[in-house]
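Removed from the display is one protein chain of the complex; every other protein chain stays in position.
We just call them A and B in the order they show up, numbering each chain from 1.
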Amino acid sequence: MITGKQLVSAAIWLPAAAALLCYLWRSYKGRNLVVWASGVVLAACSIGLYLTGPFNYQPGEIAGLSWNTVISTADFALLALILLIGIKRRHILIIMLALFQAALLIYFDAVLGGGELEPGPAFVIDHLSIIMALVINIVGSLICIYGVKYIGEHEDQHSGQTSATSWLSSHSGSRQPRFMFWLVIFLGAMNGLVFADNLYWMYFFWEVTTFCSFQLIGHDLSEEAIANACRALWINSLGGTAFALALVVLVRYGGGDYLSIQYLLIHGAGPGMTMIMLATALLVLAGMTKSAQLPFQSWLLGAMVAPTPVSALLHSSTMVKAGVYLILRLAPVYIGTYLSDIIAIAGGFTFLVTSILAVSQSNAKRVLAYSTIANLGLIIACAGINTPAAISAAIILIIFHAVSKGLLFLCTGFVEHRIGSRNIEDMEGLADRMPLTTIIFTVGIISMFLPPFGMLVGKWAALEAAAHLPLAALFMVMGSAVTALFWIKWLGRMLEGNPGEVQSGLEPMAINYKASLIGLAAGAVLLGILVIPLIRSLVMPAVSQYYSSPGLNTAAQSIVIGNSGLFAVWPWFVLLLIIMVSARLLYDPKKTKSAPVYLCGENSSSTSYTSTGEQSIQPALSSYYFDGFLGEARWTPTVNSLAVLIIMVLLGVTVL
Amino acid sequence: MNELLIASLVIMAAPFLGGLLSGLDRVISARMQGRVGPPVLQPFYDVLKLLGKESLAANRRQVTWVLAYLGLIMASLVLFSLGGDLLIIVFTMAFAAIAFVLGGFSVKSPYSHIGSQRELLQMLAYEPVLILLAVGLYLQNGSFLVRDLINQGQPLLTSLPLVFIALLIILTIKMRKSPFDLSTSHHGHQELVKGITTEYSGPALALIEITHWYELVLVLGLVAMFWTSPWWIGIILAFLAFFLELIIDNCCARLTWNYMLKFTWGSGLALCLINLGWILARGKGGF
Partner (left out) sequence: MGMMKKSRIKSPWLLHYDGSSCNGCDIEVLACLTPVYDVERFGIINTGNPKHADILLITGGVNQRAARVVRNLYEQMPHPKVVVAVGACACSGGIFHDCYNMLGGIDKVIPVDVYVPGCAARPEAIIDGVVQALGLLAEKTNKEAAV
């Protein structure tokens, strides 16, 4: 019988082992096999954890050393590496932040003795961790399976650029093993992060994810890639510094017990806990940097220079989810405080602003990036609203967003390799060129914002908020209207067709792509259909463990499942099915005539017209982007300064 | 069983009511312009004729989206008449509008594309107000259910007067009337031909027209919701709103989307927010 403890160890160590194997086994077939096998095992592990249920776990010793010592040493080693990178790139911010973090850690270890503290079991696996583990291991593994194939194609297409060597892998030749190494090990770090209860341990995993993302963003070694990787590193180091500072404050002013999240949740809330609240605010700040909230969004936008699986991984199941996970995890600590309200407003603000900025973008990955930031903002806003229903909404959003966003990035990557562009305008008429991909893409886009999928959830939360925070509610209501705008524009481009053109058969797709794309698309649809059982079996337990007062719990139940919030989903799917079947019955492409598009009379073909110069002219269609009106360059400085202001208020309210 | 009866009754009766209303619309508009105008049954003749015409379609997607538009609007009307969750009704209406937009996008035609883009902007303009209407309902009644409202003695208009005005503003968009009939012009010879419906003809166009009838009944139902007891005041309210929209339609020229967005987000949202803030403040004062 496999115990939960073994599952936890496997979830952390297996990716590390698989990563090493990927790195050492220098054939595609070998790597592919390793990634598939580890993916299946990891997914099984997470399901096993779900079946096992919550438990605590304190690992023993390793070779006579306590794990705390190992983690401390590893922390310093990691900081040294980051420092080296900073020196090599002559990046003053990275150097300073690394030194500052090191100083904090030395103080923490040497003066406060924090490194040796054992405030409780190092790992506490509760319902929230289990949900995160399911997301990380299932979605993440599918992305890795996609990635192993993708990076091969990517290297073929960019072979010229990769000939330069890096100091980390100075050998010449393929950089695919290195890529897969960082991609797979990321999952292990994320697993550790969500299982850890000791904040000091969590900090270690936190730093590992920062470092992994640096390596992955800079993978292509182009000038832009390196610059953006450095930016990601320093912004996340800022978050790391806030995290380290929070550790110091917690132990210095609260005591060693406060290092345990469980202890913090129970004893942290309440009046007279100023320093604990400050530490919480710092942790929230760390979460915001990791989740690329305004004004830290630039690192995630820059991260899209990386090969697409990296974006998919960073945006869906790992990295940015670590930030919202931490903020959500700490929600019971700041419940009922001004801090909570400010978090809600900060999240709502990010949601609205980044949704609006997404409208002006035509680069598919950039739209996706802004939409990720917006959705994370929504999750954070829900955490800030801090009612059982809002927390349920946040958890549901995490799950749905991971699946849909992973799917959308993978689709974009696949299309980019086929049509050579990631511009939405170039995806015009994709439905007739790549029908299968378009269907999957459509599922992804629809699941991002349409009922019965994600949009609904955000809106409930808005209404929850309305009860006490009209400003946050307004942000959400406006933001969700804007969200629909950019998704539909995109969908419209892809679903466009010429009159009378009958699509040929489905396009071929490699098995790795098929598995990940169809797997995630099916997942999105299934989650949509099964959303109520999902809430009952996964989300409600996670919420009720922190909002234990029975009154709250029933309120949440009635809002989430009762008739005032969610609704029976299946009739909607039945209706969609009826519509599709009747369209099939009513429209026969062989019998129905198709007239050329109306172009004021003088068509030269079904979609072109004859000009006065007797030439056939194809009208060019494009979406509205409102660039001059909503352009990034115009608004970013303003919204960033507003966001800085909000962050300052966020830290300020805890002290006042 | 009772619910099924109501649902099928609504599905069958609504198009007749909607068709009559739009016939009335044409007659009244004509009278306002000093003309005699068509017979009241004109919309039914139009739709029957269109149903009998040859069907032209660019591709299957185009047909699918029309059916989705119709099906979803029907679903939201049924939900509304059964006293369902107003939030879900608003979402379903949004989904329906999206289907309509995608129908316009599904052919590579400049006119229907411009129509679709503008329809999207129209959605952007009215969607927040509709959701805030649902929020207002929730704050007032503690439930999103329309049916709870009917049992409530106090008319909604007394607590949400400003939201009502905001609803009247977006009613112009929803009824596709000037100055905000941006996506499909109702008069020929304009810059976007027939906007989003340019590429539809025959039976598909008839379905769109029928969907508009359902939609008309639904939005007027939303207006009537503001005074449910006695119910006939609500009906009168809906008719007055309808008439007001006709007057606005006949004395306004079409405006650009910038103006529409500024106007609805500026005044509409501000009205809603003031109203909601007022309810909150009053609620807090009451305790």
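Everything that follows uses one rule, which is that a contact is a pair of C-beta atoms (placed from the backbone, for glycine too) under 8 Å apart; a residue touches a chain by one contact, two chains touch by 3 or more.
Note that the coordinates shown come from a computational prediction; the quantities given were computed from them, not determined experimentally.
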| item | value |
| --- | --- |
| Omitted chain's touching partners, listed by label | A, B |
| Contacting the left-out chain in the complete assembly, out of B:Asp85, B:Asp181, B:Glu199 or B:Glu215 | B:Glu199 |
| Contact set of subunit B toward the excluded chain (per top definition) | 26, 30, 33-39, 42, 44-49, 51-56, 188-190, 193-194, 197-202, 205 |
| For subunit A, the residues touching the chain missing from this view | 595-596, 598, 601-603, 610 |
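The working rule: only the chains that are shown with their structure count from here on.
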| item | value |
| --- | --- |
| Rounded Å distance between subunit A and subunit B, as computed from the means of their C-alpha atoms | 37 |
| In the complex with subunit A, residue positions of subunit B that touch it | 54-64, 67-68, 71-72, 75, 84-85, 87-88, 91-92, 94-95, 98, 101-102, 104-111, 113, 116-117, 120-121, 123-124, 127-128, 131-132, 134-135, 138-139, 143-145, 193, 198-199, 201, 265, 269, 273, 276-277, 280 |
| Residues of subunit A that touch subunit B when the two form their complex | 428-429, 431, 450-451, 455-456, 459-460, 462-463, 466-468, 470, 473-474, 477-478, 480-482, 484-485, 488-489, 491-493, 495-502, 563-564, 567, 571-572, 575-576, 578-580, 582-584, 586-587, 589, 592-595, 597-599, 607, 619, 621, 623-624 |
